[in-house]
Every structure is written in structure tokens, then in C-alpha cells.
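Got a structure for you, questions after.
Only one protein chain is missing; all other protein chains are in place.
Right, subunit A next:
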Amino acid sequence: MKVLVPVKRVIDYNVKVRVKSDGSGVDLANVKMSMNPFDEIAVEEAIRLKEAGTADEVIAVSIGVKQAQETLRTALAMGADRAILVVAADDVHQDIEPLAVAKILAKVVEEEGAGLVLAGKQAIDNDMNATGQMLSALLGWSQATFASDLKIEGEHAVVTREVDGGLQTIKVKMPAIVTVDLRLNEPRYASLPNIMKAKKKPLDEKTAADYGIDVSPRLEVVKTSEPETRQAGEIVPDVDTLVAKLKEKGII
């Protein structure tokens, strides 16, 4: 079975995000970028499936700017067998929308004959949480989202999902799209020797046009703004004053 893992290049989770002065989005020029942390978990799970003999090949796919090559190299260094880069944008500020990503992924899945797609449940930059679900609809495959445990049992995938109030276990028919949550596994570091070895693994470069997919945006970002900064506190002399103040603000 071939496992396909889409990986997205996003702003590093350690970086303090700055909104562009014109409010059109977030400043990404000269900012440290990394693999979306949820995608890392998906890559790790795919590698574990291969190590367990359940999967034969792990293919990482990234759709976006050319620099996403680095992200794919990380996936290869972690243990993916090969990678496909679909160049769909020139400007690092252009975010390819979930529908376009899902359409391209559907083509790649068909072309590769993959039997399982392991994807992050969402990207930490736009938090859309949509690509996996759209891909499932486009392919007519089963979907199991927010996975915190995954077992492949013959023709089925048994997936434990993190839902409000606890865990839900479902059994879906393969082929399937599984989107992964934080607690599925702890991804390994791509070790230094593996980083260097990854250079020799195949990385194919394609374009969105090769798949005949139009990636022009359908959504319009009206405004992006910084969260409100925390207001200065106030020291009150006693409990009574505190209660009065809280009442005054309508908090109690």
C-alpha cells in the first residue's frame, strides 16, 4: 500500500507572528518557516506504518511555493521515500485554498494509486481544517478525522477520534483519508545523517497546471488584525473594592 502525506510549509510555531501594516495578511518575508506540526505527526504515522510492514511506500506531497522543497526534504529526512512538489504560487504570501489543494491532491492520489492519505487535521497558519474532508468528498473515499489512534485491519482502518467529551472509535473502509490530531504520536527528529541522506531521495517537481487545476483564490481576505494587547492591571486596596469593580464591569 502506498501512503500519501500532504505537508504544508507554514510559519514556524515559535515565531512571533506580525500582521502586515496594510492588514492584508501576515508578514512572511524572512521569517522562519517549518512543516505544519500536524503534518509532522502524519509523516511520523506513515513512517511507522511502513516500519510495521503495513505500508510499502510513503510519498510526501507539498503544494505551494518552490521553497516548500525544504519542507519536503524534512519529510524525506524523517523517512518518507520520495516527494512531489506541486508549484502553485510564486509569492510566499499566497495561500492556496483548501479546495484547490484538495483537487490537486485528488489527481496525485489517482496518479500514484495511493491506498491511504494521512494528513494533518489542519494547518496552523489558516486553521481551515477543510482539505482532508474535501479530498474525501472529491475521491468518494471514507474519512476519519482528528485521529489519536490508527490501526489498519485488513480492508478497514480503525480510528480513535478526539471528540468533545472524550474519544470515539470508528471503523472505516479503505481506501481512506485520515486526518491526524496532536496525540496520535510524537514525531521523531530528522537526524543529521538522515538530513544529508535525504538529498539523494527523489523529489519530483510539478505545477498546478500539470494537473489542470486552477488555483486562483475564491475567498477574499477582508482584513487581518493583531489580537488586542493586554491592558494594564490595577491593584485594588481590598476585597470589597475588587467585588465592586467586578460588578461594575458586569463580570459577576
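Things to note:
Note that a contact is a pair of C-beta atoms (placed from the backbone, for glycine too) under 8 Å apart; a residue touches a chain by one contact, two chains touch by 3 or more; residues count from 1.
Heads up, the rule we're going with is that contacts and distances are computed from a predicted model.
One subunit of the complex is not drawn; among "Acyl-CoA dehydrogenase", "Molybdopterin/thiamine biosynthesis adenylyltransferase", "NADH-quinone oxidoreductase subunit M" or "Phosphocarrier protein NPr", its UniProt record names it "Acyl-CoA dehydrogenase". Contact with the chain that does not appear here is found for just one residue of A:70, A:153 or A:210, A:70.
Residue-wise, the contact with the chain that is not shown comes from A:191, picked out of A:24, A:169, A:191 or A:207.
Remark: the residues of subunit A touching the chain excluded from display are 14, 32, 34, 69-70, 73-74, 77, 189-196, 199.
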